[in-house]
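The structure is given below, and queries will be raised subsequently.
Heads up, one of the protein chains got dropped from this complex, but the rest are sitting where they should.
Think of it as A, B and C in the order they're written, each chain with its own count starting at 1.
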Amino acid sequence: MRVAVHFYSYLKETTGCTETVETLAAGGTIDDLIKQLIERFPKLGAMQNSTLIAVGVEYQGKNYVLKEGEEVSLFPPVQGG
Amino acid sequence: MRVAVHFYSYLKETTGCTETVETLAAGGTIDDLIKQLIERFPKLGAMQNSTLIAVGVEYQGKNYVLKEGEEVSLFPPVQGG
Amino acid sequence: MKRQLTITAEPINEPALMVQRAMSDGMGAVVYFAGVVRGTEGDAAIKAIEYEAFQKMAEHQFGLLFNEMEKRWPVESIRVVHRVGVVKVNEPSLWVEVVAPHRGEAFEACQWLIDEMKRVVPIWKKPLA
Partner (left out) sequence: MKRQLTITAEPINEPALMVQRAMSDGMGAVVYFAGVVRGTEGDAAIKAIEYEAFQKMAEHQFGLLFNEMEKRWPVESIRVVHRVGVVKVNEPSLWVEVVAPHRGEAFEACQWLIDEMKRVVPIWKKPLA
């Protein structure tokens, strides 16, 4: 299955990318996706623990099972205001 | 000595008076003044414990020694805002 | 610390007060409170509240509170307006604005001032039915 991945804030500079599409095996989780992304963008690895993850407009944890066509967003801690 | 006494808020209704002048012996305290006022305005007695007392623009306690010409104000708990 | 205190029988003009706000580049937080007359006092419906102030003492006591505020928090500006006379339901009787570098201290100073004001500033209210 394919999922779209969006990067925000300085993760755009870290990856040099605003969005990408990843192909995962059926039943793949966010954890699987992150591992694949770190292979492609090694600098993401160092930020793994502070990176927030959303699917659509909801926060999700690493065990979330992705579905075909979902939109995943990765971003650093938020700092509005 | 003579001191002016001003009443505020519902103490004006309690006493039927906005201001009065009291004559006290030299060295008289606020406590002495209050006792004299309660003789003249007996209803003040019941409110004694909640009544706030200022001399000029400062709060003072009952042991404050009054001086000729001072302005004393008596009022209920404040409720601004 | 810039201080501005107005005890007035005139309506509080919030947009005008807002436009007069001045703050330096080091300031990051404005906290603003408006206390508005509600339509009930206890269980009874009311039309207005009449505020009475011992004005000279109220000004002095606010001044003491401003001194204390300045010692406690890095507030750059405090502005207070309090109505006297008849204030109708839905109109503000009190307006307070605090400008400080950070949010936490601005909220703290603003709430402290209102609490202390209600303890020491000689202003009284009388509900009008």
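Operating definition for what follows: a contact is a pair of C-beta atoms (placed from the backbone, for glycine too) under 8 Å apart; a residue touches a chain by one contact, two chains touch by 3 or more.
In this text the structure is predicted, and so the values were computed from the model without any measurement.
> Sort by label and list the shown chains the missing chain touches.
Hidden chain, whole complex, touched shown chains: A, C.
> Could you pull out which residues of chain A are in touch with the chain that's been left out?
Answer for chain A: residues 6, 8-10, 52, 54, 56-59, 73, 75-76, 78-81 touch the chain left out.
> Hey, which chain C residues sit against the chain that's not shown?
On the chain C side, contact with the omitted chain comes from 14-15, 18-19, 23, 25-40, 89-90, 92, 101, 103, 106-107, 110-111, 114.
To be clear about the criterion, only the chains that are shown with their structure count from here on.
> Going by the average position of its CA atoms, which chain sits the greatest distance from chain C?
Relative to chain C, the chain with the farthest C-alpha centre is A.
> Nearest whole angstrom, what separates the Cα centre of chain A from the Cα centre of chain C?
48
> Approximately how many whole Å separate the CA-defined centres of chain A and chain B?
So the centroids are 73 Å from each other.
> Please tell me the distance, in whole Å, between the geometric centres of chain B and chain C computed from their C-alpha atoms.
28
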